[in-house]
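Right, chain A next:
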Amino acid sequence: MTVNILSVLGQMAFLLLMAPLVNGVIKKAKALTQCRRGPGILQSYFDIVKFLRRDPVVSVQTSWITLLTPLVCLGAYLAAGSIIPLWDHRGIVFGDLIAFTYLFALARFFLGLAGLEPGSAFGGMGASREMMIATLVEPVMVLGLFGLVLTAGSTDLGALAGAGWNPAGALSFIGLMIVTVAETGRIPVDNPDTHLELTMVHEAMLLEYAGRQLGFLHWAAMLKQLVLLALLVHLFWPQPTGIPVAAALGLIAAKVTALGLGLALTESVLAKMRLFRLPELMAGGAAFCLLAVLSNSIM
Partner candidate 1 sequence: MLYLLLLIPALTAVACFLPLNTRWWERFNVVGSILTGTAALYISLQTLQAGSPLWPGRFLMVDQLSAVLVFIIGVIGTICCLYTVTYLRADRANGEMDSRKTGWFFGLVQLFVGTMYLAVLADNLGVMWVAIEGTTIVSALLVGFYGTRTSLEAAWKYIIICTVGIAFAMLGIILTFHAARGVLGAEEISLSWRFLYPVASSLNPNLMKLAFVFVLVGYGTKAGLFPMHTWLPDAHSQAPSPVSALLSGVLLNCAIYAIIRFHLLASATGDFSGRLLVLFGIMSMVGALPFILVQKDIKRLLAYSSVEHIGIIVLGVGLGGTLGYTGALLHMVNHALGKSVLFLSAGTLTQSYHSKLIPRIKGIGQLLPITSAIFMASLLAIGGSPPFGLFISELNVATRGFEASGPVLGFIFLMVVAVVFTGMIYFAGKMYFSNLPSRFPRGERFSAAHALMLLPICLLVLQGVYMPGMVQSMLSKVVSYMIAGGVN
Partner candidate 2 sequence: MTEVLAFVFLMAGLLMLSGRIVVKNITLLAIQSAALSGIAFYLGFAGSEISWHMMFMGGLTLAVKVIVLPMLLYRTAIRVVVYREVPLSIGMGPSLLIGVLLVALTYVYIVPVLLIEIHSQTMLFPVALSTVLLGCFFMVSRRSAFNQIIGIIEMENGLFLCALAVTGGMPLIIELGIFFDLLVGAIVMGIMTHKIRGTFDTLDTKELSRLKG
Partner candidate 3 sequence: MAGLQEKLLFIALILYLSGAVLPLMFRRSTSMSLLLGCCPGVAAGALGLALGLWGMLYPDPLVINLGYILPGVELGILIDRLAGFFLATISMIAALASLYSIGYMKMYVKENLAWWSFCYNLFVLSMSLVVIVNNTVVFLIFWELMTLASYFLVTFEYRHQQVRKAGFGYIVMTHLGTVFIISAFFILSGGGDWGFADLAARSESLSATTKSLVFACALIGFGTKAGVVPLHLWLPSAHPAAPSNVSAVMSGVMLKTAIYGMIRVIIDLLGPGPAWWGGLVLAVGIVSAIVGVLYALMEHDLKRLLAFHSVENIGIILMGLGAGMIFYSWSMPVPAAIAVAAGLFHVLNHAIFKSLLFLGAGSVYYATRTRDIEELGGLIHKMPQTAVLFLVGAVSISAIPPFNGFASEYQIYQSLLALSLAKVSGFWSAAGVLACAALALTGALAAACFVKAFGVSFLARPRSQKAAGASEAPPVMRIGMAPLAVLCLALGLIPQVVMNSLLGVAAQIVPGPDLPPLPGAFNLSLALLLAVIIAALAGLANLPGGRARRTETWGCGIVTDASMEYTAASFSQPVRRVYRFILQPKREVSTDYSLLPYFNYRMHFEERIKSVIRDFLYKPLREFTIALSKKWRCIQCGNINLYLGYIFVTLIILLVWVR
């Protein structure tokens, strides 16, 4: 039991510490592809530390919801991350694929409320856009993930390890990559680096946040990205079994970074889409996932 708890804590710590690194790598790679020097790989760590030092400043309109939201977001993503068995599967079950999906919904729900709370137009805009995008993303995500369940036969993530390692899996992989792009708020869906109100989605909701809470929210965003990448790795790029924990961690880190580089590349070759063109993009993703589902269910 204690071992289980320790391993859970370990995995959380790993994710928490890993997330800024991956983000930094992606930023760096993006900068390089755009022929910029760009910030250092560890820059995200410095940002977070800086934010965490500062006391928060909140709007007078706000209530406990604004104060709670950053914690909920970080907690939800951590929990989601701790569901993925990064190394040999553990005793305590925190959930499965469905719980994983809905933990994201939990975070999004509170983020949306927090966006509305200060009563500034930006926050509301961000919240409404975020929610709209979610209505497009979640079905595709479920479609892609449950297409894999058809092969694995269970929604348990342990059983799902490497379920996508087959031709049909390739299709769902593409679909889920598109989902990941949308969820992590990257180009062509959203631009994480902008503060231009026409294009903001995620940042708009954070606009009223400052200091420690902003730090938490940034951290949560990075964590979300890492967790999604880790899930993809877990599903499509199975680990060799029977290797020591350290090696497994190293492998995971490597694979996740590789995927992140992929993300960076796509981001820098694509251009930002208009908000109302998104349904077409998501339809594309849905099409891939649907193909995967069909091929799985016919076979």
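Candidates were picked such that all candidates are chains of the complex that A comes from, given by their letters.
Methods note: a residue touches a chain if its C-beta (ideal position, glycine included) is under 8 Å from a C-beta of that chain, and two chains touch if they have at least 3 such contacts; residues count from 1.
Remember, it's a predicted structure, so these values are computed and weren't measured experimentally.
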Direct contact with chain A in this complex, candidates 1, 2 or 3: 3
Residue ranges of chain A touching candidate 3 (in the complex, touch as defined): 8, 12, 52-53, 55-61, 63, 65, 67-68, 70-72, 74-76, 78-79, 82, 92-96, 98-99, 101-103, 105-106, 108-109, 112-113, 115-121, 123-125, 127-129, 131-132, 134-143, 146-147, 149-150, 153, 155, 207-208, 212-213, 216, 275-276, 278-279, 293-294, 296-298
